[in-house]
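As you look at this complex, bear in mind that one protein chain is not there, while each of the others sits in place.
The block that comes next holds chain A.
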């Protein structure tokens, strides 16, 4: 009798395990991507992070059918903490990848053959923020302070700015490893923290100031904007496989189509930020609504108005990025690269074709009269 009870228990345990195993399989079936049985070219895009408005243009292009109109069946792949988009691209697991230029320059010098085919973000979104009463208003004021940085290739504009201001980046400041949240800054462990205009800066403005009982206000903070300092580096760009571009005509054609549809997605995000933010939330982002809209709006500011057509790699900005990458030393004295990148590191050929086609279709690729919207952040970004 007793044994029967135990056997039942055992069977119960086994059944639970099996049910769980099956439920995992069932969950997978839903997320499996749709095959391309309808003559569409399958394309995989590797992002740098999880779904959020930073990638609004690609999600908008997917949602609005711009990719499909070009004959592409695009799968957008999110990144984890240990994903290096360029490695995924180089390994052939993705057709295109989104990454910051300085992060890729190092990989290129190590022998990875990738090409920047569209520079989507024209301006840098990286700030160094401090409280207004800290007396920090420029890079020169960082001397002797606790300076926060995420590291992993996100720190070069900061180091370039400090170097330009005459600081010794290894001895004049104390570098603090910064987490994903702004707790270290709010608690005072970090005097000047790294913040993206579209993310961490907003996180601070969504937090209640314990002194006033209301949300922190922009005037409570001072901001060092690397675009103003002159040490901005190029950020989100679309990268393609160099060898495939040269050898595979179909891939080269697909590249033009992919850029065209993506840029059209960005134009959509510019013209209707609220809809674009909604698309990103529908794509599975768990960011709060006001935060998502803020992010869409701030990302728009990094793209629009565009100097020479959205996605164009401007030679002067590329040069500035490369110069900083070669001439800036981090806290260990290392620089990103030691020599000029090869000519294949960027190409305007594909984006120019895409822009010509977009202009023909009547899409505004300059956004000269772009005006950002006003976004009110709510507590917690809700």
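To be clear about the criterion, a contact is a pair of C-beta atoms (placed from the backbone, for glycine too) under 8 Å apart; a residue touches a chain by one contact, two chains touch by 3 or more; residues count from 1.
Everything that follows uses one rule, which is that contacts and distances are computed from a predicted model.
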Absent chain [UniProt protein name; select from "Rod shape-determining protein MreD", "NitT/TauT family transport system permease protein", "Outer membrane protein" or "LLM class flavin-dependent oxidoreductase"]: "NitT/TauT family transport system permease protein"
Selected from A:165, A:186, A:252 or A:275 as touching the chain missing from the view: A:186
Touch criterion as defined above, residue of A:149, A:203 or A:231 at the omitted chain: A:203
Omitted-chain contact residue, chosen from A:41, A:163 or A:281: A:281
Omitted-chain contact residue, chosen from A:57, A:139 or A:381: A:381
For chain A, residues in touch with the removed chain: 3, 6-7, 9-14, 16-17, 20-24, 27-28, 31-32, 50, 78-84, 87-88, 91, 93, 179-183, 186-187, 199, 203-204, 206-207, 210, 281, 284, 286-289, 291, 378-382
